[in-house]
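Single-structure report; data block below.
Here the complex is missing a single protein chain, while all its other protein chains stay put.
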Amino acid sequence: MTRQVRTGLLVVGLLGFGALLVAALLAAPPSGRESHPYGDAASQISVQRQNTPNVISSINFDQRGFDTLGEEFLLFASVLGAIVLLRPTPGDKQVEVSDAPEPLDAVRALGVLLLPVVVLVGFYVVATGHLSIGGGFQGGVILATGIHLLFLAGDYKALRRVRPLPLVDVDDVVGAFGYIVVGLVGVAMGGAFLQNTLPLGTFNTLFSAGTVDLLSVAIGIEVGSGMILLLGEFLEQALGSQSSASSSGAGT
Amino acid sequence: MTILPYLVAAFLLLAGLAGAVISRDLIRTIVALSVAQSGTYVLLLGIGWRRGGSAPVFADVDPGTRTVDPIVQALCLTDVVVGATVLSLLLALAVKVHQSSGSRDPDALTELGG
Amino acid sequence: MTLLLAVVLVLVACSGAVVLATKSPLAQAVVLSVHGLVLTVAFAAFGAPDVALAQLGVGAAVVPLMVLLALAKTRSRMEPAGNTRPRLQEAGSEAADRDPTDPE
Partner (left out) sequence: MVVTVAAIVVPLGAGAILTGIGRWIPRVLLDIGALAAALATTVLTLLLLLEVQDSPSSRVVTWLGNWTPTGPPGQGFSVGIVLAVDPLGAAMALLSAVLMTLVLVYSWHHFTVSGPAFHALMLLLLAGLVGFSVTGDLFSLFIFFELTSTTAYALTGYLTAQDQPSQGALTFGATTTVAGVFILTGISLLYARTDALGLAPIGRALAARPPDVLVVAAFVLVIGGLLVKSAVVPFHFWTADAEAVAPTPVCVMLSCSLLALASVAVARVYWTVFSGSLTPDTIRGPLIGIGVLTGLVGGVMSVLQHHLKRMLAFATVAHGGLFLVGVGAVAPAGLAGTTVDALGHAGVEGALFCLVGILLHRYASISEHVLHGKGRNLEITGGLVVLGGLGLAGLPPFGTGLGKTITEHAAGAHWLPVIGTTIGALTGSAVLRMWARVFLGVGRPAPEDQSSRHSEEPADRARETGGPHPGERLSATMLVPVILLLVGALVIGLVPALRNWAAHAGAVLMDRPGFAGEVLDGVAPAPLPVEHVEGWTVERVLIGLIAPALAVVVAVAAVRGVGRAMESRLAAPLRIVRGLHSGHVGDYIAWQIVGAALLGGIVVLTAL
């Protein structure tokens, strides 16, 4: 199709589809409504029965923990897929990584100083996800981005050193498999898969909420290592290897 | 106000899709898809919003406090992370396409026709 | 609070539109990061700090960075042949976000 035809098709489609979508949204209960029965029930159960102050964590790691299992493996599969796709093919030659041009000293210092702080914050956010804002997803993302501050500071070689990819690789598997193992704890204790059978502890203390925190840590490991692997692979691609097979494919 | 989140969501969704269609660069297509995805986040949170509700975290507040709907937030949270990894996979594919064909322009990639 | 939310939502729509309207792919990656930040604020205004925290890392940092790196990787091949030596350096500096709008 030519560009004109494609654009024409798009306009026609968007008019119809957009009209349907907007009409449906106007027919939906307006934003800000008072009644949220499912949400309120989830909050009540989270706080009163499961000793989990952060309702989001209770939903993600307890009430609807199965979704999170699926999400975790979705992430696992994406990371695996991206690595397979970006992996150098036999035609590629590895080029020794050269550091990007010297960054400002201040930038570098800031990056190096911030690194431990951010990593610490990441661990904290993962570990206290059942209590306050945070959890495995957020903490994992913070960890991964934190470590890549080193890259922004221009010290790619240092980044390569502090980022032992094989270890992260193992973590990726541990996070994914750990979630299943914690889920099986419920079965081992005579309950259902992913049932929160551990002692629930005292409300609003670190060791409470049963398996919520364990699952959150598993997700934290998975998200953190998955994102590190992803960014690592993209960095290696952009800076490290260079395709020499390119000329043969071009122009076909 | 009560429909503004919906309209913004619909706008992001439709504009993102349109951007993906007319894009002449595979990476722009993927960026446009991520804008469309952000529309679904706004829609979810808009649906779960409660006027005057606080965040559904009861660490420092009374258990009886009115909060916004936590369910949509849980859905949205997981989706933000997973959406990003799916985009990364698409980006990896775009890199690969470019590596072998030398172009990011979908108009120039005609090997798979007919 | 609702006024703030309304303002932020309009900003979200605007930043989304700017992302789509931006022609240069490199500039687009930067604007995408801004869009991610605006979304973060919107999520916080919606009473969703958990989502906002994840979005801050993913939408404002990880995704734009990956887009930049993908651009750095794919751009090198579009340059004329014989210009291969310095391009690693360039790719590095480009991805490092020093001056992303500058084409060379």
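A, B and C are the chain letters, set down in written order, and residue numbers restart from 1 in every chain.
One rule holds in what follows: a contact is a pair of C-beta atoms (placed from the backbone, for glycine too) under 8 Å apart; a residue touches a chain by one contact, two chains touch by 3 or more.
All values derive from a computational prediction rather than experimental measurement.
Engineer: Can you list the shown chains that the absent chain is in touch with?
Structural biologist: Result: the unshown chain touches A, B.
Engineer: Which of these touches the unseen chain: A:21, A:114 or A:200?
Structural biologist: In the full complex, the listed residue that touches the missing chain is A:21.
Engineer: Which is it among A:9, A:113, A:167 or A:206 that touches the chain not included here?
Structural biologist: A:9
Engineer: Which positions on chain A touch the chain that was left off?
Structural biologist: Counting only chain A, the missing chain is touched by 1, 6, 9-10, 12-17, 20-21, 23-25, 27-29, 35-39, 41-42, 45, 59, 62-67, 69-71, 73-74, 76-78, 80-85, 87, 89-91, 170, 172-174, 176-177, 180, 183-184, 186-187, 191-196, 245, 249, 252.
Engineer: So that we can see where the missing chain sits, which residues of chain B does it touch?
Structural biologist: Counting over the whole complex, chain B touches the hidden chain at residues 13, 17, 20-23, 26, 29-30, 33, 36-37, 39-40, 43-44, 47, 71-72, 75, 79, 82, 86-87, 89-90, 93-94, 96-97, 99-101, 106-107, 109-114.
In this text, only the chains that are shown with their structure count from here on.
Engineer: CA centre of chain B versus CA centre of chain C: separation in Å?
Structural biologist: For chain B versus chain C, the centre distance works out to 14 Å.
Engineer: Using the average of all C-alpha atoms in each chain as its centre, how far is it in Å between chain A and chain C?
Structural biologist: One centre to the other, that is 18 Å.
Engineer: Give me the residue numbers in chain C that touch at least two other chains, ranges are fine.
Structural biologist: 2, 49-50, 54, 58, 62, 66, 70, 73, 77
Engineer: Quick check on chain A: which residues sit in contact with 2+ other chains?
Structural biologist: 32, 54, 56, 133, 137-138, 141, 227, 230, 234, 237, 243, 246, 250
Engineer: Going by the contact rule set out above, which residues of chain C touch chain B in the complex?
Structural biologist: Residues of chain C touching chain B: 1-2, 5-6, 9-10, 12-13, 16-17, 19-20, 25, 28-29, 32, 35, 39, 42-43, 46-51, 54-55, 58-59, 62-63, 66-67, 70-71, 73-74, 77-78.
Engineer: Residue numbers of chain C touching chain A in their complex, please.
Structural biologist: My answer: residues 2, 49-50, 53-54, 57-58, 61-62, 65-66, 69-70, 72-73, 76-77, 84, 88-89, 91-93, 95-98.
Engineer: Provide the residue numbers of chain A that touch chain B in the complex, in ascending order.
Structural biologist: Residues 3, 6-7, 10, 14, 17-18, 21-22, 25-26, 28-34, 36, 38-39, 42-43, 46-48, 53-56, 59-60, 64, 67-68, 71, 74-75, 78-79, 81-82, 85-86, 131-133, 137-138, 140-141, 204, 223, 226-227, 230, 233-234, 237, 243, 245-246, 249-252.
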